[in-house]
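One chain of protein is taken out of this complex; the other chains stay put.
Per-chain numbering from 1; labels A and B assigned in written order.
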Amino acid sequence: MSPVETSVSRREQRHSLALTLGLALVGINLLVALLTLFWTPYDPLNASGGRLEAPSLLHWLGTDRLGRDLLTQLMIGARTALLVGTGAVAIGATVGVSLGVLAAFATRLADDVMAATLDILIAFPTLLLAMLVVAASDSASLWTAILALGLAISATVARLTRILAKRVLRQDYIVASRTSGTSWAGVVFRHVLPNIWPTLSVNFALQFGLAVIAEASLSYLGLGAPPPNASWGRLLQEAQGTVYTAPIGAIAPGIALVALVIGMNLLADGLRDIGDPTRGRSR
Amino acid sequence: MTALLNIQGLHIRAGDKPLVSDLSFSIRPGERIGLIGESGSGKSMTAMAATGLLPVSIGVSGSIELDSQQVVGATDSVMNRLRGAAAAVVFQEPLTALDPLMKIGRQIAEPVRRRLERESGKTSKDVVQREVRDLIDKVALPQPERIINSYPHEVSGGQRQRVAIAMALACRPKLLIADEPTTALDVTTQAEILKLLDQLVRETGMALLFISHDLPVVAQVVERVIVLKNGVAVEEGPVKAVFGNPQHDYTKTLVEAARLFDEALGATG
Partner (left out) sequence: MMMLDLQNVSFGYSREQTTLNDVSLSVRPGVSVGLVGESGSGKTTLLRLMLGLIRPTSGVIRFGEESLDTGNSAFMQRYRRAVQPVFQDPYSSLDPRQRVIDIIGEPLRSLRIPGDRTQTVAEALEAVGLPLDAMRRYPHEFSGGQRQRIAIARAIVARPQIVLADEAVSALDLSTRIRIVELFKTLSEKLTLVFVSHDLGVVAALCEEMIILERGKVVESGKTRDILAVPKHPYTQRLLASIPRMPA
């Protein structure tokens, strides 16, 4: 086999490995999250053992300072993380792609205004933006966190969409589509979106990971999901005082968080090639 | 007389895809040769290989002697001495060949200074400036003051190609390699650049390797042609013989097509 072909197939192998590993990590999270809807090892809200028990056969990861089972908390945290990631990316994608496509079509002036606004929004740290939204809605809940993170994501997505869509709109096949009698809406759905999708989907997966981290940070700061919703961020915060005596309380949610984010990133990497007819075919 | 460029059994491949196969030809000092081929023929690859400009990922084997120096496997420092002095290249798109952020006067001055340092070990600003002026005159650029102080994007495509030619001339090369130098230009501008190239090659006596897909254009500036198809030389000979009585089927197709458009224009010229 030629060096060029080997390097191509090696890249494909690496991509499929990334995809498999990513799917596995995200898949486990998803299964656990679904499981918690029907069953958890213990009642997540009430003590099921002594305070800060070490890991044992009864409590695999031990208990927290209120005597609740840590594994149960962790499993429900997975549900919260997936809910936040999915919700935030869904909001971010819908608002961001719509705004981005509109900006790509807008007149010069409107486009400039839009681009400048987005740049300012993106310059705001996601956390700060989220804190502002939470402050404005004067009660922190899971939904305010999702909304806040979704808005932050939509700014990034809108900017990316705008650039990608503009590049596609310059192609001759757009003019050909117009002269074929296709409406602007048709142009967007038939040509623009399919052609920007590969890059966008990778970005969505990355944003998902970032949203999960951001939610953990918000919860850590006490601005995320209030109790009794378990969140990895709040588990970390609660474990802060006992990190030397019961390190498992901080280590377990930390590992879960990192695994999901890495899984999402690997998935993003592997996703790139899917749905692209120009890849992985012989000429 | 020894050849200025002597290519023997040249193979170029990317992976196991052959780009050029067993190509041999030579150019004597002052000789003008045309390399004809369509896209994918390997004509530009050959030019890049001759000046050692191919990326390392591309495999080159065989022998390329430029001014009695082996180019295949030569180190960068050997090639840097050879480039310019032995051969200079003019590319298709002058806008990408020139530094967009440097004024034209300074861009031409650079190869002049490098050559003077190489030849006499020292330069003075005045000497360099005088020579830049001479070169601008030589390539017939109008309003030299304005051109010297302009950036590449501020002048026309034809003028940019004149600047690129001036930079090549600044090296006083023994061989000028012109890779599709008029393809990006308008027909009327092309005619002017071809005339200029022809005149400069005659005046300075340098050899010319002219690479193009355009048969009538090649016919204007060279004496002999080599026809490349998929990296293989299918025909070689004097322009009149090859275009007048092509032997290979591929050359026949090309000549017939070119003549068809020619005849549509009416039998003048």
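Following the convention adopted for this analysis, a contact is a pair of C-beta atoms (placed from the backbone, for glycine too) under 8 Å apart; a residue touches a chain by one contact, two chains touch by 3 or more.
Small disclaimer: the values here were computed from a predicted structure and weren't measured.
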Cross-chain touch to the chain not pictured, restricted to A:G67, A:G186, A:P226 or A:G254, is A:G186
Only one of B:S57, B:Q70, B:Q199 or B:T253 touches the unshown chain, namely B:T253
Would you write out the residues of chain B that touch the absent chain, in ascending order? 38-39, 157, 186-191, 194, 213-217, 219-220, 239-240, 243-244, 250, 253-262, 264-266, 268-269
Taking the full complex into account, what residues of chain A touch the chain not shown? 171-173, 175-183, 186, 190-191, 194-195, 276-278, 281, 283
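Convention: only the chains that are shown with their structure count from here on.
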Report the inter-chain centroid distance for chain A and chain B in whole angstrom, where each centroid is the mean of the CA atoms. 53
